[in-house]
Every structure is written in structure tokens, then in C-alpha cells.
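Note that one protein chain of the assembly has been removed; the remaining protein chains are unaltered in position.
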Amino acid sequence: MEGNNSNDHYDHEGSKMGMWLFIFTELLFFGGLFFVYAISRYKNETAFALAAEELNVTTGAINTIILLISSATIAMAVSAIQLKKKNITLIFLAITLILAVVFLVNKYFEWGAKIEHGIYPGSEILQQLGYGEILYFGLYFAMTGLHALHIIVGIVIILIISVKVYNEKIHAERFVQLENTGLYWHLVDIIWIFLFPLFYLIV
Amino acid sequence: MSNSNLPNYLEYKGKYKGLLGWIFSTDHKRIGLLYLYSVMTFFIVGALLGLLMKFELIAPGKTIMEAKSYNAIFTLHGITMIFLIVIPGIPAILGNFFLPIMIGAKDVFYPKLNLISWWLYILGAVVALSSQFMHGASPDTGWTFYAPYSFRTQSNVLPALIGAFILGFSSILTGINFIVTMHRLRAPGMKWLKMPLFPWSLYGTAWIQVLATPIIGITLLMVVAERVLNIGFFDPALGGDPVLYQHLFWIYSHPAVYIMILPSMGVISEVIPTFARKEIFGYNAVVISTLLIAFVGYFVWGHHMFTAGMSETSLFAFSFLTFLVAIPSAIKTFNWLATLYKGSIILKTPMYWAVSFLFIFMIGGLSGMVLGSLAANVHLHDTAFVVAHFHFIVFGGVGFGFFAGIHYWFPKIFGRMYDASWADTGWLIFFIGFLTLYAPMFYLGITGMPRRYYDYVPEFHPANIISSFGAFIMIAGLAIIIINLIRSAKKGPKAEESPWGGKTLEWTVSSPPIVENFEEIPEIK
Amino acid sequence: MVETKKHKIVSYKTYGIILIALIILTFISVFVTRIDLSNLSIVVALSIAGIKSLLVFSFFMHLLYDKKMYSLMVAGVLLVMTLVLIVTFLDYSYL
Partner (left out) sequence: MYSNLSNFSEGVDNAFVIIFSVIAVFLVGLTVLLIYFLFRYSEKRNPQPTPIKGNMWLEIVWTIIPLGLVLGMFYYGWMAWIPMLSKAPENSIEIKTTAQMWSWKFEYENGKRTDTLIIPLGKPIELIANSPDVLHSLYIPAFRIKRDIVPGRITTMWFKANREGEYNLFCAEYCGLQHSYMKTEVKVLSPEKYDEWYIDTTAAVALTSIPGAAGLKIIRDMGCTACHSLDGSTLVGPTYKGVFGHEVDVITNGKERKVIADAEYIKNSINNPNDDIVKGFNKGLMRSYKNELTDDEIEQIILYLQTLSGGKE
């Protein structure tokens, strides 16, 4: 009924479905951490609220906006490739990359400041603060760390994809890899959309 | 389209020769066989570990090993059996081999990813098993890695955790691959409700693999973080909650038991109609029950934690849902039985396995009902009764399903027939050994013998002797079965295209199948 | 291949509008949580995050333009996730 195969057949729809399934696994992968967050928060409400004061909302908000813009630009890149505008596609991808790097730099300073203050898993200061704080910062480092790891992987993938666009391996007829990269990047964005209020805003 | 002159997949020469031609082949059939050989190897390891435990338990006190070794052995036995054998088992071996053929495709959707899954499987296995040979003690946590013991113990738990994590990845990739294959590559005319039942069962399984496995992945990573970084998610000394660990572990591991059993049920749903020479009774009901098991099975994990101190609401909900999840299994059982009604039954080796599957699966499943009851569970939780339940349903259900499948499809896979009388003898000895081995454990559990016990009080002695004796009978059976199959794969007489008169697509292609299965993609009317 | 449905190319403008909406929502959520609403602020912040992710799903990830099946799958997965979370919470509060 649907398209039929042989090994080198190009099936846009199928590849995209595979990507969606992968995104589902990612959602549940982070989901596990969100469960732990939810339960820990429920049990240590005040400590979580106090600990959240330690984080800088401005940094978080800036990073949120950076990711949102990068998400939009990669989505535009997908439109551009279909419009057969190779150069514009590349420009959009480049902007996405730059924004991703800026996000990481921001993160680096944010983490650096925390670690300088002696707040990191297993640190002396944290041990003295109490259970809720230990959990909060444990989750903070684990979740934003895992998220940053995804950003790094995303940067590598976008680089590869850009080269492929440049070499015209990816073009208006065959762009599912670009679209899938976009999907992945949006997922990373969505996860951040939730991390931001959970760690920075709710106090 | 039979009697093709094209080379079959066993003889085909690709880019590489010899062994390399296998371990780098993206042909789904070769990958299926790679899995077959690796899983069987681990199975023999795991089975021998089981045997060692039975030697130890034959008498109270020290028999052949120290408590330390016993704890390490049941941990390794559990990890190999669950993560290396029954979870990948049927989907990766029989599923890989037959799913594309049964839906009329040339290969799975992502052949390369398929190969990567196998490599990940091997990598995960090597990492997990390396824990045995590294400096320090072998892991001794049980396959459940319960917190906080799993980060208190000094043994090499890390490699076991990371190995299990990698194996999870392999499982996810197989799942993704199968779902896309079934969505995109069904032969023209094969509507969803014309798809054979084995692919259907793999479809349900694949969704569980995709949606449940990530949870165990992240949970195991959290335990790793706990050990390495002292983060404290589950450590009461740092404010964490050990029961939360159990929730997360079972959120995966209960659905995982349906990852194990569903494909096995799929095999049975193929074997029974073929040998009853009749269509399956109530095709739609069987399909729906498959999907229901997959869905409801997601929400019953708490029945492993009835005594862990959960809230009353949870206890109520989980016990209730546990009973509900039995219904789809019951529907399946009744449909299988009804298929036999007014059939014309040929009793050959695969059918012996299928029928004994029914019997043993019923015992296993029905004993699950006893465990699902709150009051009875208080008494039976963490006793030999649970051990009996899950050996009946995991080993009995999945193992018997697998043996049914392998005897059913053997002629198709290898193009040769096995010796039926040896196979039947092996089955009989195995079946008797199985009952002798595990039935006494129900009794032991009811009289109160806890599980994971290296030593026990004398009143448990008699039943343990019988049980150990059963293990020895089973060795004999298993050895006959395996030796017979290995010998026949090389030397057996050439098999016909369709030795049993099966109706599904795989029986229309040559034995063994050609490289891309079909010369021409069949059209289903 | 029986593939007939052509890809809809989403205009830059649409993406631009969605982006602006997302940024405004971000500001709103920062603003709302600054004023003290106690427990309500969690609900508000998470609802806004929900709306934002809905926008990303439907526009950036094309669910709105793609086959219905994808939306169904996403909804199913999110449903399973929420149910699992709710069932887990049964153990922690008597809802």
C-alpha cells in the first residue's frame, strides 16, 4: 500500500518517522529526570524554592531566547532548501550554529560561577546546605548538563549537515536529513522551554 | 517464484568474505543469525550459572561456593538472562529474520542501523561481562540494582550498569527500525489488518521498546552519577528516595516483561494455526489484545513494590491494574484454544513446543494472579514463589516460544531439516526437567523461603533437592536439543519450501531465502 | 511510490511571527513568576511552557502540516508520559 523498498530507496516519510520515534525516546529519556525532579520538588518544596534563588533569571532568559531564535532559523533553513536557495540555507544554518555556541558559552560561565562558589555535586558547601539543596543542584547539574550534551551533539550534526548542503548532497529533492536535524534541534529547544521555568523561574 | 537461481543469503558473496562477510553484512537474515549465535552463546553461559546455583542450593550450608560467589552468580545470571537473552531474543533473532519476509519487504527500513544494533549489543555484552574480570569483586546487587545497596557495594557495579545502558540503546534502535519497517514497507495490498500476527506482536513490542527503554537508560545513568559524583537522587543519606528508584526501575522493567512475552505469543499465534491447518480464531481479538497488553502493561509496575511502603492509593491502583492486564492474555489463550477446535491437528516438534507453551504459560500467568493480590503478595513477595512465577513465565513462556519458533522456521533459515525424533526426545526430557525444577519452588515460596538466599533453614531442604534434580534432567534435554539443531544445520537433509504447509509469505520463498528475499515483491489481494 | 502529498513550504514570515510569540511568552512567564502568586506561579509557568512547546511542535516541527499520524503519535506519547507521572504521584500524595 505504501511505498516499497529496496536498500538505497529514498523514502522521505519513512526517514522522518524514524526521527520522530527517536525523538520520543529522547522525550522519555529526559522524562525520567523530570519525574525525579517532580517528586523531589514535591517532597522538598521550600528548599527548592530557596535554592532556585541562587540561579540568575537573566542568564536563563537570555539563553531561552537564544535557543528560540536558533530554533526558528533552522526551521527557516528547511524552508530555504525547499525554495532551492542554497546560500540562504547555509546562512540560516550558520546563524543557528553561532547561537548554539553562544548558548554554550553562557552555560559555561553560569556553571563556572556555581562551581567557583563551591556548589557542585559532592561539594562541602552543598553538604552543609541540606537535603533539598543537594537534590536541587544535583538535578540542576544533571539536567542542564545532559541538555548541554545534546547541544554539543546538535552542533556537530549541524556542521555535518552544512557541509552536505554545501556539497549539494542535500538539496530540494532530498532534504530529509536537514529536516530531521531541525526536528532534533527543536526537541532540544522544547526541553529547555521546560527546564527554564522549572529551575530559574519557580521560586 | 520458487527454485530461484539467485544465490541464497548463506552462500551470497558480498564485499567481504568469510567471517567479515557476516559481521559487516547488513542483510537482515545474516544479522538475525548473528544474533542467534551470540544469544545462544550467552544462553549457555547463563544456564550454566543457573546450574551452579542449583548445585549450591542442593543442601543447606556451603556446598560448592561461598556466599559472595553465590550473590555474584545470581546477579550475573539475572543480568545475562534478562538483558542479553530474553529481551533481545525473539525480536532480534526471529523478528529480524522473518519480519521483512512476512510483510513482503526486501529488508528492514534501516539495514545499517540494524547492523549497528547488533554491534551495540555485542559492545554492551562485553562491557557488562567485563565486570567479572576486572580488578575487584563481581557485581552483587541482583539484576534489579536496588538503591542504596547498588551504590554502597564495593563491587564492580559500574560496568554492569553501563553495559545494561548500552544494551538498552541496542534495543531501542531495533524497536525504531521495526516500527518504521512496518509502517513503510508492507507489500502492496497488505493492509494493517492483513498483517500476520507475528509482525503484529513485534509492532506492540517495538512500541514498548521505544517508550519504556529510555527510562531505564536514564535511571541507570542516575545510579552511575550517584556512584561517581555523589549526587544523591536515591541516597537517603543525601535526602534522596530509594523507593523512587524502584518506581523508575519498574516503570521500565515491568513493560519489559511484555517485551519478552509478546513476540513469543506472536510465534505461538503462527505455529498453532499452521499445525491445526486452520486460520487463527478471532484474528482481530488477538491483534487488539496485543495492543492492549502493550498499553495497560505500562501502568502496573507497582506490583513489584507492594511491600516497599507505597501509599494506599498506589496499592489499590496497582493491584487493580495488575488484575486488568491479565484479561488480554486470557483472551489470547482462549483464542489459541479455540483455534484447535475442529482443526486437523498435526503433532510435530514445533507443535509440541507450542502446546507445552500453553500449559506452562498458563501456570506462570495464573501464578502472577496470586502475586498480584495484595494480601497474598505480602506473604509471597521476594520468596521462591516469585522465582517460580518468573521462571515459568520467562523461561517457560519465552524459552518455549523461542524453541517453538526455531523448530518451526529452522528449515527456512538453514534450508535443512532437523532430526525430528531427537528433537521430540529432547523436548520431552526438557519439559519433564522443567516441571521438576521449578514446580517445587512454588511450594518453597508458600512455606516461606526467601529468594536470593545462599543458605536456608533445614525445613526447606527436601523441595530443594527435587528442584536441583530437575535442573540436571533439564541439562540433558537442552543438550540434546541444541546438539541436534547444530548438527542438522550442517548435515540435515535438504528441506522443502514449505514443510508444514504454512500460509504466510515466508513459506512462498525458497529455503533458504535469496539475498533480497523476493525476486518480485508479492502483491497481496 | 504512491507519495502524492507535496511538502508544504512554510514561509519565513510564519516562522518569524511564531518566534516573536515565543519570545513574548518567555517575557510573560518571567514577569508573572516575579510577582508572588505562591503555588499558582508553578501552574502559570508550566502552562506557558506548555503553550510554547505546542507552538514549537505545531509550526517549527510541522505537525500542523504533516500527516495526522504524527500528531497522533506525539499526543499518544505525551499521554503515556503524563499518565506515568500521575500514577507515580499516587505514591506521594493522595491527589
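Order as written gives the chain letters A, B and C; numbering starts at 1 within each chain.
The definition used in the following text is that a contact is a pair of C-beta atoms (placed from the backbone, for glycine too) under 8 Å apart; a residue touches a chain by one contact, two chains touch by 3 or more.
These numbers come from a predicted model, not from an experiment.
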Practice item. Could you tell me which of the visible chains the hidden chain touches? Key: B
Practice item. Can you work out which residue in B:Tyr110, B:Phe233, B:Tyr283 or B:Trp507 touches the chain that's missing from view? Key: B:Tyr283
Check your understanding: Touching the left-out chain: which of B:Leu366, B:Ile475 or B:Ala489?
Key -> B:Leu366
Exercise for review: From the listed residues B:Leu20, B:Leu48 or B:Ala330, report the one that touches the chain absent from this view.
Suggested key: B:Ala330
Review point. Looking at the whole complex, which of B:Asn377, B:Asn484 or B:Ser498 touches the chain that is not displayed?
Key: B:Asn377
Study note, to complete from the structure: Contact with the hidden chain, among B:Pro242, B:Pro499 or B:Pro522, goes to B:Pro242
Review point. Can you list where subunit B touches the absent chain?
Key: 67-68, 71, 140-142, 146, 148-149, 152-154, 236-237, 241-243, 276-279, 281-285, 307-309, 312, 315-316, 319-320, 323-324, 326-327, 330-331, 333-335, 337-338, 340-347, 355, 358-359, 362-363, 366-367, 369-370, 372-379, 381-383, 446-448, 450-457
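Just so it is clear, only the chains that are shown with their structure count from here on.
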Point to revise | subunit A-subunit B separation of Cα centroids, rounded to whole Å | key: 35
Exercise for review: List the centre-to-centre spacing of subunit A and subunit C in whole Å, with centres computed as mean CA coordinates.
Suggested key: 15
Exercise for review: Check each residue of subunit B and list the ones that touch at least two other chains.
Suggested key: 211, 247
Check your understanding: Do you know which subunit C residues sit against two or more other chains?
Key -> 77, 84, 88, 92-93
Point to revise | Residues of subunit B touching subunit A in the complex | key: 26, 105-107, 109-111, 172, 175-177, 179-180, 183-191, 210-215, 217-219, 222, 225, 229-233, 238-241, 244, 247-248, 516, 521
Study note, to complete from the structure: Listed in rising order, the residues of subunit A that touch subunit C in the complex are 1-4, 11-13, 16-17, 20, 24, 27-28, 31, 34-35, 38-39, 42-43, 57, 61, 64-65, 68-69, 71-72, 75-76, 78-79, 82-83, 182-183, 186, 189-190, 193-194, 196-198, 201-203
Exercise for review: Flag every residue of subunit A that touches subunit B in the complex, lowest number first.
Suggested key: 1-7, 11, 13-14, 17-18, 21-22, 24-33, 35-36, 39-40, 43-44, 121-122, 130-132, 134-135, 138-139, 141-142
